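Every protein chain except one is present and positioned as in the full complex.
The chains carry the letters A and B, assigned in the order they are written, with residues numbered from 1 in each.
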Amino acid sequence: MTNADSLPDRLGRDLLALREKAPLVHNITNLVVMNVTANALLALGASPIMAHAGEELEDLLGFASALVLNIGTLDSAWIASMEQAAAIAGKKGVPIVLDPVGAGASRLRTATALRLLQQGSPAIVRANPSEILALAGAAGVTKGVDSTHTTAEAETAARTLAQSAHCTVAVSGAVDFITDGQTAWRLSGGSPLMPRITGMGCTASALVGAFAGVSATPLQAAVAGMAVMKVAAEIAAESSEGPGTQQLYFLDALHRLTPEDLIRRMQLAPA
Amino acid sequence: MTNADSLPDRLGRDLLALREKAPLVHNITNLVVMNVTANALLALGASPIMAHAGEELEDLLGFASALVLNIGTLDSAWIASMEQAAAIAGKKGVPIVLDPVGAGASRLRTATALRLLQQGSPAIVRANPSEILALAGAAGVTKGVDSTHTTAEAETAARTLAQSAHCTVAVSGAVDFITDGQTAWRLSGGSPLMPRITGMGCTASALVGAFAGVSATPLQAAVAGMAVMKVAAEIAAESSEGPGTQQLYFLDALHRLTPEDLIRRMQLAPA
Partner (left out) sequence: MTNADSLPDRLGRDLLALREKAPLVHNITNLVVMNVTANALLALGASPIMAHAGEELEDLLGFASALVLNIGTLDSAWIASMEQAAAIAGKKGVPIVLDPVGAGASRLRTATALRLLQQGSPAIVRANPSEILALAGAAGVTKGVDSTHTTAEAETAARTLAQSAHCTVAVSGAVDFITDGQTAWRLSGGSPLMPRITGMGCTASALVGAFAGVSATPLQAAVAGMAVMKVAAEIAAESSEGPGTQQLYFLDALHRLTPEDLIRRMQLAPA
């Protein structure tokens, strides 16, 4: 890596690597987004698997390039499955992406997310601002699973969380903020339609997981996944007429996205 | 409210109020439709949450404007969750919408729907004609979850059910019939493609739930939700070429729907 080798260039190469390797991304995720998560991973060029039975986690994680844990429709059985998967992934060196959906909205969600954070040692946490504030202990109670805070309000909490939990934190919003506790980046672009489609944050977590299987560092994987989201959303918005068509054109855009498009369109700045 | 203040005018204002308030709609619904239900609520302007863990129902229902219970893929664990949620919602004064999917098709479904009706005291029941006939004790066994009766056949049963259960009943079909046991309305329009898309009845129940968080009465909420369905389906059908594109254009139409469109296009008549 030389000085001439910019972060956007590296992200472009990661996209090529992802399509060549087709990393297997193991998801234990919520019931609302399973279909769209799998489709986004396939459209980008990764290979998704959704599996939660304790009896097969050891076998399946032997092939996985990343494990994505998402607590969106958690219950005791699924929490046990996520904890077991996190332990196996830790043993096998499979990087974990944690999506703490609704942390702050119920005590169960906050406590579960914190336990997965502490015991699972995720490489990356991808969340909305309210969830990051809840995990950092900096927020009160949140209404539902949609953020009631802006990314700017969560930047300090994100840096603190990244340092204390030794992970990369990606906060998504109109502007994304991504930090490993030292370096930090902001990503602009995307489309205002994205928050009107369910599970786009969950999709971001899954794509970050796909890049975790090919990128040099968790920070680079997180920036790559978030950048791909922003650029594909922006391309989709050029022809969509609402959240229905946006959702489908977004999958088309993921599938057609070239490294050149990604490099040219991404709006990345150091924070 | 004056004489000049017609029901369509009030529904138009409810749509504005919904978008301003973004009511949190808590859904305990079936595994088939969770994604499309969440997307329809977001497209219209509401905020969906899907959550079934007993441990968090108390926390989450503290913020909810409505609770939608849908038995489409019921089992003993989910039935227990729905009963617990109904009890909490009753205590907190959160209005309940009941969607008795497949009542009449199995004894488990009929019995569960009747128990939720009796113990949960829903403000609104939204169902297809066969399900209403089953709940009113007026029908034999039904094949599957699609209606084998017309709305006209279920009108008397709907009135009886509304009176005996002290709730509003919305029967969906080519013509919808909505009654609180006293007043009744019929809604025409929509698109014949809608029964070829899974979960459109479930979506109707969820949108009725969103309006239950802003409308003056359950009857008005039910008419608003059903009218929005009919009008958005009709707009979508103007450019769709089958049930696939219809489903997406429907979400676009929900998102773009103005109070003026709604008022101008709805085909509402007293029954």
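Throughout what follows, a contact is a pair of C-beta atoms (placed from the backbone, for glycine too) under 8 Å apart; a residue touches a chain by one contact, two chains touch by 3 or more.
These figures come from a predicted structure and were not determined experimentally.
Asker: Which of B:26, B:52 or B:109 sits in contact with the chain that's absent?
Answerer: B:109
Asker: For the chain left off this view, which of A:31, A:152 or A:271 is in contact with it?
Answerer: Hidden-chain contact among the options goes to A:31.
Asker: Of A:18, A:43 or A:132, which sits in contact with the chain we cannot see?
Answerer: A:43
Asker: Taking the full complex into account, what residues of chain A touch the chain not shown?
Answerer: Output for chain A: 24, 31, 34-35, 38-39, 42-43, 47-53, 55-56, 59-60, 63, 247-256.
Asker: By the contact criterion defined above, which parts of chain B meet the unshown chain? Give residue numbers in ascending order.
Answerer: 30-33, 35-36, 72-76, 102, 105-109, 141, 143-146, 193, 195-199, 240-245, 247-248
In the analysis below, only the chains that are shown with their structure count from here on.
Asker: With centres defined as the mean C-alpha position, give me the chain A-chain B separation in Å.
Answerer: 33
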